[in-house]
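For this view, one protein chain was removed and the others were kept in their places.
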Amino acid sequence: MHSITGVLAGDRFNIIRNHEFVDPVSSRFFMRTEFTGDADRTPLCESVRRLLPDGAHVRVLELEPRSIVVLATKEHHCLAEILIRHAYGELAANVQAVISNHELLAPLARRFEIPFHHAPYDGGRREDHEAALASYIDRYAPDWIILAKYMRILSPQFVERYGGRIINIHHSFLPAFAGADPYAQAFARGVKIIGATAHFVTAELDGGPIIAQSVIPIDHTQSPRELAQAGRDIEKLVLARALTLVLEERVFVAGNKTVIFD
Amino acid sequence: MHSITGVLAGDRFNIIRNHEFVDPVSSRFFMRTEFTGDADRTPLCESVRRLLPDGAHVRVLELEPRSIVVLATKEHHCLAEILIRHAYGELAANVQAVISNHELLAPLARRFEIPFHHAPYDGGRREDHEAALASYIDRYAPDWIILAKYMRILSPQFVERYGGRIINIHHSFLPAFAGADPYAQAFARGVKIIGATAHFVTAELDGGPIIAQSVIPIDHTQSPRELAQAGRDIEKLVLARALTLVLEERVFVAGNKTVIFD
Amino acid sequence: MHSITGVLAGDRFNIIRNHEFVDPVSSRFFMRTEFTGDADRTPLCESVRRLLPDGAHVRVLELEPRSIVVLATKEHHCLAEILIRHAYGELAANVQAVISNHELLAPLARRFEIPFHHAPYDGGRREDHEAALASYIDRYAPDWIILAKYMRILSPQFVERYGGRIINIHHSFLPAFAGADPYAQAFARGVKIIGATAHFVTAELDGGPIIAQSVIPIDHTQSPRELAQAGRDIEKLVLARALTLVLEERVFVAGNKTVIFD
Partner (left out) sequence: MHSITGVLAGDRFNIIRNHEFVDPVSSRFFMRTEFTGDADRTPLCESVRRLLPDGAHVRVLELEPRSIVVLATKEHHCLAEILIRHAYGELAANVQAVISNHELLAPLARRFEIPFHHAPYDGGRREDHEAALASYIDRYAPDWIILAKYMRILSPQFVERYGGRIINIHHSFLPAFAGADPYAQAFARGVKIIGATAHFVTAELDGGPIIAQSVIPIDHTQSPRELAQAGRDIEKLVLARALTLVLEERVFVAGNKTVIFD
């Protein structure tokens, strides 16, 4: 760490913010340095890498808006949250397009003048559906693909193709509920909190590295419909939080875990 | 409901507080009425029952301290929370005794002048261990048995014997972790919140009706040791909250769910 | 209470939900009964009033969408939250119009096809500005006027005119900060949480009955700009929560306090 910042200082870069973390279990070292300066950045990555053991992962990035594509199905709340924040400059992102297996959200995308692509799933082969998705996505070559309540399970091949660049939001219950209509189940079980988890998508469904989580308290008087509303409220906030962290390059993935420098 | 409060009014009881709830799914009706008055309460239960369909469950109770027995193992935090609140009149309970399969917490019970019974599990038959527990418990005929981090799984027979009168606290993770040392697993998985659930104990392990739940936010910088501390902090608060609700007769169990009038 | 529900039962109304509360300090009694039924409701209010002491306040209302008008200035977040929820049927309200002393939010209203009226304050007399506001408002005769970050102080005369029908959201700090740019002050003071309060507007600035409050944790690393973002996030959720409660007629005002049956 000492020698890394030395490289920056030697090149007359000005360090704005610096975070470090040593995972006490793996002894892996994580470091994020934010800096400014007019010097040539081209040799920087290589200079730093030379200081580090083989296998160290070094990235030098501009902090500028990333391009994102949003996949959604029928629920509006997460997509609307992204579109509003985007419209008012609250996300460091360019929302390039909305892609959906349904047409229901087309008017919402249109309100914010974002291209909407309909990639219906007609009950045929998943490969075909995912090929359609991919052809829309690849038009934009996005930095990030956001599953804003996209309700179809993606194949490991699809996940692999966009390796590590897909972010998902899903509701979280304590205890977890398998099967259909978890809000009806949560109501039946009388749970007292419901939550949401935003995570990177890996081949293991809902098992990727967690970016953000939060919960809200509920009680027995709330109907399944009201639980679902509470779920939407927490989902959209958690997704927005996760996106902000990712877009500002504050999230490091290590194995199945995130280190977040916020 | 109308006719029930009519019985109370007719007998010149003074209604202090009244809660009602109709479960929109099961159409079951729940009602809790707190009242005072000098009239004879003996006929009350029968008078109310006569107004209701067969199978309705009616209880008329004095709101006075309940007797409780606490089971613990080695961790002090939940037991200490109960003992402190008990010592300062913050729980509507008489803590009769602490029973443990270890001796480690004996000094803590002694500090608060509460009898401590050691019921060791020596690797023999579970039936024998549970018989020892039961013989201590039955000495006190407690209203409630509190598992304040009692770390042995109780047999369905034992749970049945004290049907519905056992309350447990356990940590809750999103996602859930099976196996040993969940805090190490939570650390390895990089979870962002950890929680606690207090529930009634049923034959289905950790699956009984939920009384209280809460979470606290954590992050990657917290070591497994610090996560465990955060877990203790939330567990003791959630257990205290659940106990307060139960002791004040605010918790109704319906199937595998609670209705809580707080 | 007994006799009130008796009136409903006698008229063959079906009680769906019933809440009661006796303020232990003032001994005032509050009751909210939700019911359905085809019988004539016209005489209901009078029948109930006859049962009650003089001065009791009785209202019989249809639970149907209320009409609202939103006042805003330059900040988009609360207005956008209302428009999105409105567009997707998540608020029991008809948003009639947006009125602003600036033009900045006109495009946002337009995106959702809601009329936008510009009532500029040109540095002249407050009376004239408020007369312009009132003339726009009165066109819609709204049930509720929502101050969604309307940044001008309203005169007691204006507040009086719409007595009890104005709802405001404002940020809340611990400690409170007077003067300009509270987020810069909160940053300078190193506060650890920031919050928001939604309340009814009374002649006493920011002193009306509280409907909803919440906070989010922050820390020293968050810049004033990030604190402001956190503030926006919590403000819009608290306002949406307050609106939901008010629109469903769950909020009773008693003196300078609310009783909320949720």
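Things worth noting here:
Just so it is clear, A, B and C label the chains in written order, and each chain counts residues from 1 on its own.
One rule holds in what follows: contacts are C-beta pairs under 8 Å (C-beta built on N, C-alpha and C of every residue); 3 or more make two chains touch, one makes a residue touch a chain.
Only a predicted model underlies this, so the values are computations on that prediction, with no experimental measurement involved.
Only one residue in the set C:G55, C:G89, C:G123 or C:P175 touches the chain that does not appear here, and it is C:P175. Considering the full assembly, C:P209 is the residue among C:P142, C:P182, C:P209 or C:G231 that touches the omitted chain.
In the complete complex, the residue from B:L8, B:L44 or B:A80 that touches the missing chain is B:A80.
Listed for chain B, the residues touching the missing chain in the whole complex are 76-77, 80-81, 84, 87-88, 90, 108, 111-112, 221, 229, 232-233, 237, 240, 262. Remark: the residues of chain A touching the chain excluded from display are 1-2, 5-6, 8-9, 15-22, 217. Against the chain not displayed here, chain C makes contact via residues 21, 23-25, 172, 174-176, 184, 187-193, 195, 197, 206-207, 209-215, 217, 219-221, 223-224, 255-260.
Keep this in mind: only the chains that are shown with their structure count from here on.
Relative to chain A, the most remote chain by averaged C-alpha coordinates is B. The mean-CA centres of chain B and chain C are about 38 angstrom from one another, to the nearest whole unit. Separation between the centroids of chain A and chain C, computed from CA atoms only, is 34 Å.
For this pair, chain A with chain B, the centres built from the Cα atoms lie 39 Å apart. Shared interface positions of chain B, i.e. residues touching 2 or more other chains, are given as 21, 217.
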